[in-house]
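Only a portion of the chains appears, each positioned as in the full assembly.
The letters A and B name the chains in turn, as written, and every chain counts its residues from 1.
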Amino acid sequence: MTPPRDGEKETGRLEAFSDGVFAVAITLLVLDIKTPRAADLAAGHTSLTDALLAQWPAYLSYVLSFLTVLIMWINHHRMFRYIRRVDNTFLLLNGLLLLFVTLAPFPTSVLAEYVARPEAGTAAMVYSGSFICIGVFFNLMWIYASRRGRLLVRGYDRTAVKHMTTGYLVGPVVYIAAFLLAFFSVAASVGLCYLLTIFFALPGKKESR
Amino acid sequence: MTPPRDGEKETGRLEAFSDGVFAVAITLLVLDIKTPRAADLAAGHTSLTDALLAQWPAYLSYVLSFLTVLIMWINHHRMFRYIRRVDNTFLLLNGLLLLFVTLAPFPTSVLAEYVARPEAGTAAMVYSGSFICIGVFFNLMWIYASRRGRLLVRGYDRTAVKHMTTGYLVGPVVYIAAFLLAFFSVAASVGLCYLLTIFFALPGKKESR
């Protein structure tokens, strides 16, 4: 069967679809920040300021998830700079990655609801667990694509690709650590997730351009 | 009337719009996975873990619908590799396809709410019924576009196109079977829907590249 369109266009459409999913998922996170209802304020004799401040776990989760999904997107975007064509397996792995990206509002909401309650440990595990899954599929995509240059652009820089392979492993490893930390300290577990976003955000990384 | 823009650009915009709709529809599926509220846990004397596990029907429906819509998207994307230009009828058929794709969060939510209850049979019929509609419009689009090569790229591979025509029929046929199975066994009906996603996901299909 002659493929009537070239690989680059294919890749472009996969990127565009993935970007769409990332964009919607990242925007839906806000739905978990609820407006305190005026009736509840009156009933609880609280001021609006207090009610807004009392929602700090929702803001904390929102910011953390937003930054995390953003960094995932940046890395996805960076990965695609090296992808020349896509095949069925790659489409599927990307789909499974998106399944967990799309799910992100759920663990975010669980964390927001329970981070300041006795169930915080479980919530932190649900949270880090879902990002372990994202990290794993991310790595599977990259390993599948880069193994013997299968889907990579021609004449790619082998050293750079190796660095990326190592770099991408940081994600799931840190989330596994965050998952385990949650047994002992929720603050440490969530803090580690935050640190990871800062680590990735820091300029001057090996990724130069 | 001289069309001031070429068919390829037209087709590109239709693809982009459809991708947007697919991306939003697939992401809205998560809204049906609700965070157990802390107040409900306290009232019900349940742990967060139990409350999360009790929501298995929502996860099952989410994963099934996500994968199904994803495969729909992959096939839509694949179909457009063969489309050179679009006309009014094709736009409309694509629109009706999107109407049911967009609807997907609704049957998903119905299935999640009732799969573990006495009304499971009805829920499974609503579910498979909505995917019958998607499948039907998918086939109508393809038949309309490919009939005597109406909208296809020039010099397309006739054998490949015939294979696709047959392949696309699998969808609605299996969903009709799932619909009928729902009268006897919900597990079998839902299981068949899952099997279909796995069948389509399996690499090494006739679709090679």
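By definition in this document, contacts are C-beta pairs under 8 Å (C-beta built on N, C-alpha and C of every residue); 3 or more make two chains touch, one makes a residue touch a chain.
Treat the numbers as computed from the prediction; the structure is a model and nothing was measured.
This homomeric assembly is drawn with 2 chains in place; in total, the structure file defines 4 copies of the chain.
Throughout what follows, only the chains that are shown with their structure count from here on.
These two copies of the sequence, chain A and chain B, are related by a rotation of 90 degrees on CA atoms, to the nearest 5. Each chain gets a centre from the mean of its Cα atoms; for chain A and chain B, those two points are 24 Å apart. Those residues of chain A whose C-beta lies close enough to touch chain B in the complex are 1-5, 10, 13-14, 16-17, 20-21, 23-25, 28, 31-32, 87-89, 91-92, 95, 98-99, 102-106, 109-110, 112-114, 117, 119, 122-123, 126.
If you check the complex, the residues on chain B that touch chain A are 15-16, 19-20, 22-24, 26-31, 33, 35-38, 41, 47-49, 52, 62-63, 66-67, 70, 73-74, 77, 81-82, 153, 155-157, 159-160, 163, 201, 203, 205, 207-209.
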